[in-house]
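Structure first, then comments.
The complex is shown incomplete by one protein chain, all other protein chains being positioned as in the whole.
For clarity, chains are labelled A and B in written order, and residue numbers in each chain start from 1.
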Amino acid sequence: MLETALLIGFGLVSVALLLSFLRLIKGPDLPDRILALDTLYINSIALLVLLGLYFQSALYFEAALLIAVMGFVGTIGLSKYLLRGDIME
Amino acid sequence: MKILKKIFPHPILTLVLWGVWLLLNNTVGAGHIVLGLILAIFIPWLTSGFWPEKVRIQSPLTLLKFLGVVLWDILVANMAVAKLILGRNKDLKPGFFYIDLDIETPLGISLLANTISLTPGTVSCDLTADRKRLLVHALHIEDIPATIKEIKTRYEAPLKKVFTAC
Partner (left out) sequence: MFEWILSALIIIGAFFTLVGSIGLYKLPDFFMRLHGPTKATTLGVGALLIASALYFSFKTDDISLHEVLITVFLFITAPVSAHLMAKAAIHIKTKQVDRTQNPMK
C-alpha cells in the first residue's frame, strides 16, 4: 500500500520537476527564471523526503534542511541583484 | 526584575532558539536541554545590538486563535487556487490593488504581508516607503472592496490587537 503510494508520489513530483525545468529554459524574463529555480529547489526537497520514506532512512533530512536554507538565500540574493544591480550592500 | 531583564533581553527569542535546538537534535535528553538553554541565553545577549526594538505580545489568546484561522484558511485557499490553476486561463481576472494599513509596528506589517501571501488567491508585492499602503496582486478577483474589507477584518484586526506599539 505504502509502496504504491510512494511510487505514485515519485511520478507526480518528477513531472513537477520537469515542468519547472521547462519554465527555467523557456522563461521569457529574468524573474520567471528566478521563480522557476525557487520552485525547482522546493520540488527537490519533496523528492528527498519521498526518498527518505522509501529507503526508511532519516539521513535525507539533513540534506533537505540544507537545500531549504541555501535555496532561500539564493532566491533572496538573485532578487536583490535585480533590485539593486549589486548583491553586497 | 531588572536583573531578569538583563539576562533575558528577548525572552521570546530565547524560547524559540531553545525549541529549535531541541528539534534540530531530535532529542529531549538532559545534555541537550542544558546546552540548548546555554546557547539560548548567550545568543540573544551577544546579538542584542541587532534587535533594537522589543517585541511584546499583548493578548496571547488572540494570537493562538489567529494562527488557527490562518492554518484553516491556508487549506481552504489551496483548494481554491488549485481549482483556478487547473481551470481555463481565459476565465481568470487578475488585478493589483492597494490596501490602506492601520497597523504601524514593523513586525505586525510583515506578519500581515506573509498571511496575505499564504492565504486567499493574493500575493503581497510591495510596501510604499511610508509604510501606509500595501500593494497586493490577486490571481482572480471580482469585487475589490469586498476583498479588502475581508482582509482587514479577518487578519489585520487581530494582528493589530496583538502587536500594539510599546
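Just so it is clear, contacts are C-beta pairs under 8 Å (C-beta built on N, C-alpha and C of every residue); 3 or more make two chains touch, one makes a residue touch a chain.
Just so it is clear, the structure is predicted and the values come from calculations on it, not from any experiment.
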item	value
Sole residue of B:L13, B:L39, B:V69 or B:L139 that reaches the chain not shown, by the stated touch rule	B:L139
Touching residues (missing chain, whole complex) on chain A	1-2, 4-6, 8-13, 15-17, 19-20, 22-23, 28-32, 34-36, 38-39, 42-43, 45-46, 49-50, 52-53, 56, 58, 61, 64-65, 68-69, 72, 75-76, 79-80, 82-83
For chain B, residues in touch with the removed chain	20, 23-26, 74-75, 77-78, 81-82, 85-86, 89, 92-98, 113-114, 116-118, 121, 123-126, 135, 137, 139, 141, 144
